Each structure stands twice: as structure tokens, then as C-alpha cells.
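A single protein chain has been omitted from the complex, and every remaining protein chain is retained in its original position.
Coming up: subunit A.
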Amino acid sequence: MLRRAFLQTFRQGLAQSFFKRYAVSLTETTVTHQPIETSDEAGEKSVPTQKTGDESGNTVVVAPPEFRFIYPEFLPDPAMERRNRLREKLERMDMLQRRSVIEIPEFYTGSIMAVTVADANSPNKFAKFVGICIQRGGSGLRAWFILRNVVDKQGVEILYEMYCPLIQKIEVLRLERRLDESLLYLRDALPEYSTFPMDMEPERRLNNSVVPINPLKVKLRPRPWLERWERQNLQGVEDLNLPQRFYDRAEKVAKPWEKYDLMLHYRKTIPAEEQEKIFAEVHSQLQQQELKRKLRRRRGSDNEY
């Protein structure tokens, strides 16, 4: 009974955290220099471990439901033909090993990040790239993300594999979300929307419990475009101002029944029960790693004084 009770909590928690994370807060987009509130402290406050007891009195540790958004690459590829529980478990162990060496922070599409990579052809052997994350995907050790920036009026996109050992440091300069999950339309947008200074400093966040959503509406360049943006229900794009025939054709081509297709969505996702198991498995190690990093940071700041 209690087991079912905490299952409910996880799923309710999923829904609640989903809405919380998508809370549009206009005031939080402004950046002010506030006294440092380390994300780990806030993380502890906002992301509590839910410990419920079962009938025998043993505590069952359940990972907080936010893990699904912070660590989406721990969930395996849902295609059933290629799934194997043992291999997924071994892959997760390797992922945790890599995470113990380097900090892979929480980020979303729309966050501005800086990645330092070991590069033999660079003068000082390390190459740093700053950009906005326009897409992320992959599962397990194959997880990747694409950073975009405009350098010397030339748009540059780099795909980084999150667990590649050549990566020295991944830093999130501005943690925020946008109105869309994929920002590929920035390729057809005016260049100022993709330009970020290479020497950008990390910004301090006001409120660490909620990831702000930037409700920015991007202006696109005139056609031709790389994709038919009018067919994609983009929220983060200004009015496209296309002739009506484009929208008519988009309606004809659209598949409005897909949102009712339960099996399609089932096949594209990992069931909640499995997600619980997976995150419960990795939760304690991830927490330990966070604590160690926090201690190291505190010791580092103490040594400064």
C-alpha cells in the first residue's frame, strides 16, 4: 500500500515538477549580482529525497522526480529491439564513473554554455567554445548536445558528446529554458539571436529552485529557410507573415491525431516504474558526487581567505 502511495507521489511529483519548471517568470530573466547562493544548497532545499517506509520499516529511497529533466541521458533508448537491462546498467556505471571526474551540470536547450576541449591543434592545447544549446539528444554514453554561436559573422555549431574524455570542462553560463525543445530555427533567425561573447562570465541566478523560461520570440530572416517552420508549431518565433497558402498546406499536412495516439507515446518513452528504478539506482552516487564537489568548493573558498 505504501509502495503504491509513493509511486503516486513520484508520478504526481513528475506532473508538479513539470509545471513548476515551466513557470514563466518574467522578473527572473533580469540578471543582478546577488550574494552567492550555491546551486547545491538550493538544490538540497528544492530537491529533497523522498524517503518513505514500507511495511517492514525499511526506508526505500526514491530519487526526486526532477531527475528526469536534469539527467535525461540516464534513461535508455526506448526502442524495444535494442534494449537490454544488463548492458544499460553497465553503461550507467560507466557514466557515473565519468561524472565522478568531471562535473556535467544541469542544462536545457536555450542555456548558454562554455565547453573546454583538449585540442592538439590549439596553441595552448585547449579550445574553449561558448554557445547556446540548440538541441540535445542521445542516451547513455552517446548523449550529445549542440552549441551554436556566431563568430566573425559566421554561424558555427559544434556537437559535443557529453561523456567524451577529451572534454575538460562544461560550464553553464546562463541556465534557462526557451519556449521550444529544439532551437534549430536560430539558423534561419537574425544573427543577433545566436551571438554570444566568447569571454562571457557565468551569471548568478536569483532563484535557484526554478529554472526560468525565456519567453523570447525570435525574428526570422526572409525566406528561403532551411525547414518549413510554419509546419512545426514553434512557440519561440515571431509571426512568420507568410501567405495564407502556406498555412493551408500546413493544415492539410498536419497529423492532429498523433496527440491521441497512446501507443505512439508509450513506444517513445520509458514507463514511469522503470524510470523510478533507474534513478533510484543512480541517485545515491550522484548525491555523493554533488556533496564532494560542494565540499571541494567550500574548501577552495576557505583557502582564499
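Methods note: contacts are C-beta pairs under 8 Å (C-beta built on N, C-alpha and C of every residue); 3 or more make two chains touch, one makes a residue touch a chain; residues count from 1.
By definition in this document, contacts and distances are computed from a predicted model.
Engineer: Tell me the UniProt name of the left-out chain, picking from "Large ribosomal subunit protein uL3m", "Transporter", "Cytosolic Fe-S cluster assembly factor NUBP2" or "DLRB2 protein".
Structural biologist: Of "Large ribosomal subunit protein uL3m", "Transporter", "Cytosolic Fe-S cluster assembly factor NUBP2" or "DLRB2 protein", the absent chain's UniProt record names it "Large ribosomal subunit protein uL3m".
Engineer: Touching the absent chain in the whole complex: find that residue among A:59, A:97 or A:209.
Structural biologist: A:97
Engineer: In the whole complex, not just what's shown, which of A:135, A:168 or A:182 touches the removed chain?
Structural biologist: A:168
Engineer: Applying the definition given at the start, please give the residues of subunit A touching the unseen chain.
Structural biologist: 81-84, 86-87, 90-91, 94-95, 97-98, 100-102, 118-120, 125-126, 140-142, 161, 163-168
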